[in-house]
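Structure record follows, encoded as structure tokens.
For subunit A:
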Amino acid sequence: MESLTFRHTTKTPLAGSKPQAITGVVASGNLEILLERVLPPDTCEVAIETPVSGYGQVWEAVVADFVARAQPGGLRISINDGGARPDTVSLRLLQGARLMEA
Partner candidate 1 sequence: MTRAKTTLAEILASLFPGGHAVTVANGLIAGDGPFEGGRLRVIGIDGDTPLGIEGALALAGHVLDAVRSGDRAPILVAVDSDSQRMSRRDELLGLNECLAHLAKALLLADRHGHPTVGLLYGHSAAGAFIATALATRVLAALPGANPSVMDLPSVARVTKLPLDKLQEMAKSTQVFAPGLDNMRAAGAVHAVLDPAAPLGPQIRDLIATLPERDGRDRLGRERGGRPVAEEIAATVAGQLRGR
Partner candidate 2 sequence: MADWRGERKARDARIEAGRAHAQGKVVPAGEATALLDAVLKPGDRVCLEGDNQKQADCLARALSQCDPARVHGLHMVQSGIVLPEHLDVFETGIAERLDYSYSGPQGARVAKMLYGGQIKLGAVHTYLELFARYFIDLTPHVALIAGVSADREGNLYTGPNTEDTPTIVEATHFKNGVVIAQVNEIVDKVPRVDIPGDRIDFVVEADTPFFVEPLFTRDPAAMTETQILIAMMAIKGIYAEYGVRRLNHGIGFGTAAIELLLPTYGEKLGLKGEIATHFALNPHPTLIPAIESGWVRQVHCFGSEVGMDRYIRERPDVFFTGADGSLRSNRALCQTAGLYACDMFIGATLQIDLMGHSSTVTQSRVAGFGGAPNMGSDPHGRRHPSDPWMKAGREGQVVGDPALMRGRKLVVQMVETFGEKLVPTFVERLDALELAKKIGLELAPVMIYADDVTHIVTEEGIANLLLCRDADDREQAIRGVAGYTEVGRGRDRAKVEELRARGIIRRPEDLGIEPLDADRSLLAARSIKDLVHWSGGLYEPPARFRNW
């Protein structure tokens, strides 16, 4: 298992006030994402546990694009990965952000 953590500063906090959400399932090619509104409003942290090692750069790029797009300020995002492809990760992250905005 490989652990990765990325910390970003955002321009804005994520809209909405929902304290917590979870989406996705840990399964082959899939992942679960737990989002918690526990950080300062200009901070986002993404922590990943993955069984597939050596994809740090890909994760970094996926997370950076997500942060730029969603501006998820205030969120601690925890990912249990089951070997998901980057596009699936992006999709789940966006799904998670939308749940928190609800």
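Selection criteria: all candidates are chains of the complex that A comes from, given by their letters.
We adopt the following convention: a residue touches a chain if its C-beta (ideal position, glycine included) is under 8 Å from a C-beta of that chain, and two chains touch if they have at least 3 such contacts; residues count from 1.
Worth saying up front: this structure is predicted, and the values here are computed from it rather than measured.
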item	value
Subunit A: touching candidate in this complex (1 or 2)	2
For the subunit A and candidate 2 complex, residues of the former touching the latter	52, 55, 57-58, 61-62, 83, 85-88, 91, 94-95, 98
